[in-house]
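What you see is the complex with one protein chain gone and the rest in place.
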Amino acid sequence: MTNFFSRVGKQLDDILVSGARSSARRFGRRSALAKLGGFLVGGAVVATLPFDRGFAATGEKPAPIDDDKTCDYWRYCALDGNLCTTSGGSKTSCPVGAEASQVSWVGTCHNPGDKRDYLVSYYDCCGKTPYSGAQFCLHSKGERPGYSMGLHNDINWCMANANKGYHCTVAIVLGVAE
Amino acid sequence: MTNFFSRVGKQLDDILVSGARSSARRFGRRSALAKLGGFLVGGAVVATLPFDRGFAATGEKPAPIDDDKTCDYWRYCALDGNLCTTSGGSKTSCPVGAEASQVSWVGTCHNPGDKRDYLVSYYDCCGKTPYSGAQFCLHSKGERPGYSMGLHNDINWCMANANKGYHCTVAIVLGVAE
Amino acid sequence: MSGKWAAAVLSLAVLAPCAVRAQTPPPIPAEEISVEKALKPGPNVFVTTGSWGGAGAIYVFSADDLAYKGDYSTGMQPQFALSPGADTGVVASAFPKRIMYGPVEAIIQKFDVSTLKTQQEATILPKFAQVSPQQGQIQVSSDGSRALVQNATPATSVTVVDLKSGKVTAEVPIPGCWQINLAPDGAHFSSLCGDGSILTVRLGADGKAAGQARSKPIFDVEKDPLFAQSQRVDGDLMFVSYGGVFYRISDKGDTAQLVDTYAFAKAIPGEWTPGGYAIMGYSAPYGIMFVAMHPGARDGGHKDGSEEIWAVDLAHKTVLYRSAAKGLTQIAVSQGKVPLIFGVASHGGGLFRFEVDPTAKFAAKLTHQIALRDAAAVTVR
Partner (left out) sequence: MSGKWAAAVLSLAVLAPCAVRAQTPPPIPAEEISVEKALKPGPNVFVTTGSWGGAGAIYVFSADDLAYKGDYSTGMQPQFALSPGADTGVVASAFPKRIMYGPVEAIIQKFDVSTLKTQQEATILPKFAQVSPQQGQIQVSSDGSRALVQNATPATSVTVVDLKSGKVTAEVPIPGCWQINLAPDGAHFSSLCGDGSILTVRLGADGKAAGQARSKPIFDVEKDPLFAQSQRVDGDLMFVSYGGVFYRISDKGDTAQLVDTYAFAKAIPGEWTPGGYAIMGYSAPYGIMFVAMHPGARDGGHKDGSEEIWAVDLAHKTVLYRSAAKGLTQIAVSQGKVPLIFGVASHGGGLFRFEVDPTAKFAAKLTHQIALRDAAAVTVR
């Protein structure tokens, strides 16, 4: 069985120690909590914290590994859904006219390009008819039932949006999973 | 090109001459009109006329020809839709819980079993999710666009029902097309 | 125009069999359309088929030969429960205003199985969890008076519905917990929680929460999580872990108690693990748990389809027999003298029927199979 939780636990400690700043991206912390295998505590936590992502633009991007339109692309190790890369979006962007989900689930995937494990956040794109030609994938590395909601990929992650129709899924790198 | 209309015209004359009685079955006469290649005249015609079908139970039934679960069954020569025979119904009955359409279209099909041409009326069964395992067929003998509405098979014939969801289609023998 | 066409209208109403009866063989007489009044008799098996883009359905098949009988229409992502007598179905599903967007109307529908007619429609909370059809998302008390439905926003809660009044009586938050395991009397339910504990919620006669208690951690969510499915075994709840360990839980008291564990796969070579969504089916008359198993344990393999169905004797803690059974992701077991196993291959799209021989170590033999697109969950009594 995976050691996902112990890894996450360690990373969490690292982050707390390093004082890294919190993300302003669009997942609610309720979800971020869930992501880390946690328990949802009930009640809305809507505030987001400031985040300096200046350095994000400076890092040299690793050469693309594999084909992000196929299920075997490394980021998709816990993705259950249609690839947005084959639905008019990209691996990090929803197609035109879709809405990004407010909440998301995570996986820990190994990037063969730099031999690192990454925390990947899967967002659904919402509110549109699925494209019948989209590539559907099902990978469940580290996946858990709904009691670890942030790791659960059977559910419609458009659930917190006003428009809940499932369209496709993107895979966002959150950071290295040490 | 088919001589469908001249045949229907002839039959109509025969019927008028023979004084056969009108059908109480559930198609509106508006549709029966349309069936015969005609023009819809607008306005609802809702009354149905009495019909003595006592003899219908006495006639010896011809042995079944072919398999009515396949598209090649003779009655389906102008059927565009899912076979009710593969959806929990029969060739003349809607599945449990479905509604028979109020209106229908017709075709003229040759029965190889008795070497007769029959007028066949296609009713849609309505108001239920289609069965994904149903046999879909598309035959268009004598079919016409919507200006000959009673011969048109591209349209949802559940259109006159309160519940319009398309489920499957049956093929009812109206009589011999002489 | 009107005179001419009025005449035509009358004349066209007289379409009827014509007078060729003198010939041999006689022509087919005029027929009349009808609607089947009730499902053909005999035991049924139910398949829930979901959709992310439109209507779902509860398909009804003959448990004898998988002949298709009919379906009950649902909204999106239906979750289904069957009455103990198998004569009433209860289904929750979602109807968004513009199908793919707009406000969601979520409803529970109760229907008569033999006529597939709706008996009751009740509005539930729109936060109803839109998840692939699976066990424990909806549960009905054995007297049919109370239904519980899983919600997720993603914060989890349970909607309690009084089926007599059709009214929602409570929304019970179950933070960090998931899946409803209702006691037959409908008076309390248990849910698995993300810290490895089990939450027990008691419900009053008024359908409101009357108290709740969380057990000590019972399972290890990190090392060997439980599948979100249970079977009722002699009044206890039986779960199974990703790694192939049965967890027998007593849910009778205020707090759930671990009764026993049994690592049934451990001694068998090949790293066999359960896989799928509803991977256990219990034959109460024989005390045999059937489990969908596949070899080569791997992280992420817990939804892989089966290679075999194992018959496990719970009283003697023995794997009695391993029957070939390819690709199943959900199974359900009938309670008759000859247990029947029905399996769905949701990845491939198929429905399968197996007959079990109690005199041959509960070996299961495939007797029927059909292709079935979007088959997602299977239910039988």
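We just call them A, B and C in the order they show up, numbering each chain from 1.
The working rule: contacts are C-beta pairs under 8 Å (C-beta built on N, C-alpha and C of every residue); 3 or more make two chains touch, one makes a residue touch a chain.
As the structure is a computational prediction, the values presented were derived from the model and not from experiment.
Peer 1: May I ask which residue of C:Tyr101, C:Phe128, C:Phe189 or C:Tyr242 touches the chain that does not appear here?
Peer 2: The one listed residue touching the chain not shown is C:Tyr101.
Peer 1: Considering the whole complex rather than only what is displayed, give the residues of chain A touching the chain that is not shown.
Peer 2: 11-12, 14-16, 18, 20-23, 25-26, 29-30, 32-33, 35-36, 38-39, 41, 45, 48-49, 51, 53, 55-62, 86-90, 92-100, 111, 114, 116, 118-119, 121, 123, 125, 127-129, 131-133, 165, 170, 172-176, 178
Peer 1: If you put the missing chain back, which residues of chain B would it touch?
Peer 2: 1-6, 30-31, 34, 37-43, 77-78, 103, 126-130, 138-150, 154-160, 162-167
Peer 1: Touching the absent chain: which residues on chain C qualify?
Peer 2: Chain C touches the missing chain through residues 51, 53-55, 73, 75, 95, 97-101.
Just so we're on the same page, only the chains that are shown with their structure count from here on.
Peer 1: Could you work out how far the Cα centre of chain B sits from that of chain C, in whole Å?
Peer 2: Their C-alpha centroids are separated by 38 Å.
Peer 1: At least two other chains touched by the same residue of chain C: list those residues.
Peer 2: As it turns out, chain C has no residue touching two or more other chains.
Peer 1: Using the touch definition from the top, which residues of chain B touch two or more other chains?
Peer 2: none
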